[in-house]
Structures are given as structure tokens and as C-alpha cells.
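Taking it in order: structure first as C-alpha cells, then the write-up.
The complex appears here without one of its protein chains, the remainder shown in place.
Letters A and B name the chains as they come in the text, with residue numbers starting at 1 for each one.
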Amino acid sequence: MDVEDVLRMDRWPHILCPGCGNGTILNVLARELAERFENGDLDPDKTVLVSGIGCSSRLPGYFRLDSLHTTHGRPLAFATGLKTANPDLEVIVITGDGDAAAIGGNHLIHAARRNLDVTVICANNYIYGMTGGQVSPTTPEGDVSTTTPYGNPEPPFDLCELVMGAGAPHVERWTTAHPVQLKAAIGRALDREGFSFIDVLSQCPTNYGRRNGFRDAREMVEWLRENTSTRDEEGKIRIGILRDEEREPFHARIRKVLEKAGGDGD
Amino acid sequence: MRIEVRIAGFGGQGVILAGVVLGRAAAVYEGLEAVQTQSYGPEARGGASRSDVIVSDEEKIMFPYVREPDHLVVMSQEAYDKYIGDVKSDGLVVYDSTLVEPSRGDVEHVGVPATEKAEEELGLRIVANMIMLGAYRELTDIVSFDSLRNAVMDSVPPGTEETNEKALRLGAELAEGGAD
Partner (left out) sequence: MRDENGKVEFLQGNEACAEGAIAAGCRFFAGYPITPSTEIAERMSARLPEVGGVYVQMEDEIASLAAVIGASWAGVKAMTATSGPGFSLMQEHMGYAVMTETPCVVVNIQRGGPSTGQPTKASQGDVMQARWGSHGDYEVVALSPYDVQEMFDLTVECFNWAETLRVPAVLLADEVVGHMRERVVLREDVETVDRELPPEGEEVERPFPLEPDDLVPPMPVFGRGHRVHVTGLTHDERGYPCTDDPEVHRKLVRRLCNKVRKRAGEIHESVGYDFIERDSDIALVAYGGCARTVLEAAEEAGVTVFRPKVIHPFDEGLVRRLLDGYEVLVVEMNLGQYYEMVKMALDPDCVHLLGYPGGYPPTPERVVEEVERLGG
């Protein structure tokens, strides 16, 4: 199966800016899905994409799959209904840093706590891209956005620490400079039962880069490559597999409730 | 026949359940019209708790709230003091004489030592509500004993049916003795 077969080619050209990190994520996800559909690891008719609102949240609309483009911040709440009502669905949630951690922060920690069996891909570009570059909960301190013209006075969230604190069993961080590793990470997340969270450090050249000293997308990707490390290194952002454990997923626990109540059918 | 009953006491005495059982006996087992309402929220915390029942053998009960009870079944002094003024003159007040000292003159009072007898004879203070209910039924014949017993059986936790039925019968006996 080709990548074109999993995409809605009739929707090209897409709306993303040239050089946007979301393009890389789209590409990598499409390749991983195409492979899995091809070798039968995954059924395209049972694979569902869910997203919130933001540039990153537009990605599901480009896949020739069932996809639910929801409201800002709430894709995990919608996914909770989809997945628990039909556990046969493979649910992939695509979200942004604002979507997941600001307006949707509460749903994020509760989905992690419940161990909802979904794969979350968070395009973390440090900014509200869609609305034109306002500060987000992951914008580094001191950085400039359209609503922090004097520099961001707030400390940022570490999204991986956040979801691990809430109980997420599988957590990885990669960047758009690591497409091969990112693809493998998505594969692992699809294989794991339970809440998988992939924090993808990504570039928004249009609304973050140009206000913070980057000339173009290439420079930003370069920065992501040079300033991250799979080992704990002074001054570098830790990437890689941050946690990989097993925990009973939410739908299995619900199943047990049904068994107790006698409503499990057989 | 249209009777407004208020059952009142303090939280934990089971007055809400008593009202539900009475309403159920009337509506399900006697085919009468019945509506039960109760106090909620701050009003229902601690202090006085109440469960109101309207029973009628006429058409559907529309306005669902008790305004002037014909009958008050009361299990605490606080509830007595709070609700005694609402009772119709010549109305019936059945009170737990272990806990309540009656004061109003123009209503009929029947004292039932429910809490005392619940402890003494059944070893279980919490069935005082069923003693009161048994006594109240005996005095008014508002529903048949069988209907009331059936409604109790539907409503109490499994394993407690026997004690609750004994309490109903004990209440009936105490009422016979007390109604003079």
C-alpha cells in the first residue's frame, strides 16, 4: 500500500505553511500506517483519527480513514467515548501543545490516569500556530510571541513529565529532526495497549521561528537536532523512550465491571 | 379520600425510607394515587429531615407538595417543633414518645415509644421508623397491612426483612395500646 492510498489526495495542496513541522508528522504517520495496513497489522476500517483544533489538529482530515476533528482541547474526551464504546477501534489522537496542555490539560491528565488505550501524537511547536503565534504552556521562558512581546514571563510545562505524573505507561519524546525514530515510536505506541504519549518537538517557522531568531524552518530543525539528546546531557533536551511499562487499559477495566454486573453477554 | 402525610425526624432515622415505603404501598400495591417528595440540600443535612406523601383515591395528584399535613409522623423534637404548626387542626400526630414531648393542643396526639421498643425488643434502634410506620397504619388504615409489608420487603436490604416485619407488627400493637 502506498502512502497515497492512506491519504485523501483530493485535498492536496494542504493548508500547512512551507517548512511546517506538521508536514513531517503527516508524512511519518502516513508511512507507518501504510506499512501496517499493507502487512495486516492494522485494519484501516478500524483505525480512527481524532484531533482538536489547531494546525496540527488538521492532519486527520488528510487521511482516508474515519476521522473526528473535534473542538479545541477536547479530542481525548471524544476519544474516551469512541474507544470505550467500541474497544475494537484503534484510536490515534493528534493534538497540539495548546490543545493538549492548555485548554485540554485536564482531559490529558485524566486520560493518562485512566490509561485510555489511545496513541497521542502531540505536535509541540511551543506556540499557538493556528491563531497566529500566541504564547502556549510550552513556550520557553523569555521567548517572544504575539501576546508576550516583552518575553514570556511564565515557566513551561514538560508534557512528558506531566503525563508520566498522571500515570501514562508509555511516553516518548522525539522531534521533527528524527523522522526515522519518530516512525518507530508511533509503531511502538500502536503496539502498546494503554495510553501512549509521543511529544514531538516541532517547528512553526511562521509564528514562532521568525519571532525568536530563526531564519527558516531548516535552521529550526537543525536546532532541534543539536539541542536534544537520547542521553541525559547538560543543556540538552532529553529525547527517546522515557517510560515503557504495562498497565491494564481502561476498556479492560470496564470489561471487568460488566463481568461483575453480569452484563458481559456470554 | 385525599390525605397529606409528613414523616419527619433527624437524618439517619430512616424517615425518607418510611415515606417511600408508604408511597409505594399506596401506589404499587393499592392502586391509589401517591406522590412522595422530600427535603434536599442544606435543609436535609443534620437537623430535621422530612418525607412527604400525598395519597388519594381520586384522580391524579397534581400539585405535588404537602402544604397542610393531615397527619404528622414525627421522630425528633426538632422536627416536631419545626412542623407541628403546619398540621391541620384536628389532624393526627403520631410521635415517638422516646424522643418527643408534644405541646400543641388542637390536634390528636398518639405517642409510640418506637426508639425505646426498637432497642429493647428488636435490639436495633434503626428500625424505629418501621415501628412508627406500623403504628401509623394501624391508626389510619391508609393502606392495608399486606400492602405496607410488601412495600417494606421491596425496599429494605436483603437479610433484614424479618426484623423489619417484626417492627411493623410491633408498631401496630403499640398503636392499639396507645390510641385511647
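What we mean here is this: a residue touches a chain if its C-beta (ideal position, glycine included) is under 8 Å from a C-beta of that chain, and two chains touch if they have at least 3 such contacts.
Because the structure is a prediction, the values reported are computed rather than measured.
Would you indicate which residue among A:20, A:79 or A:144 is in contact with the undisplayed chain?
A:79
Residue by residue, what part of chain B touches the chain that was omitted?
Residues of chain B in contact with the hidden chain: 20, 23-24, 27-29, 33-38, 40-43, 60, 62-65, 67, 151.
Need a quick check: the contact residues on chain A for the chain that isn't drawn.
8, 10-11, 44-46, 48, 50, 58, 60-61, 64-71, 74, 77-86, 88-89, 106-107, 110, 254, 257-258, 260-265
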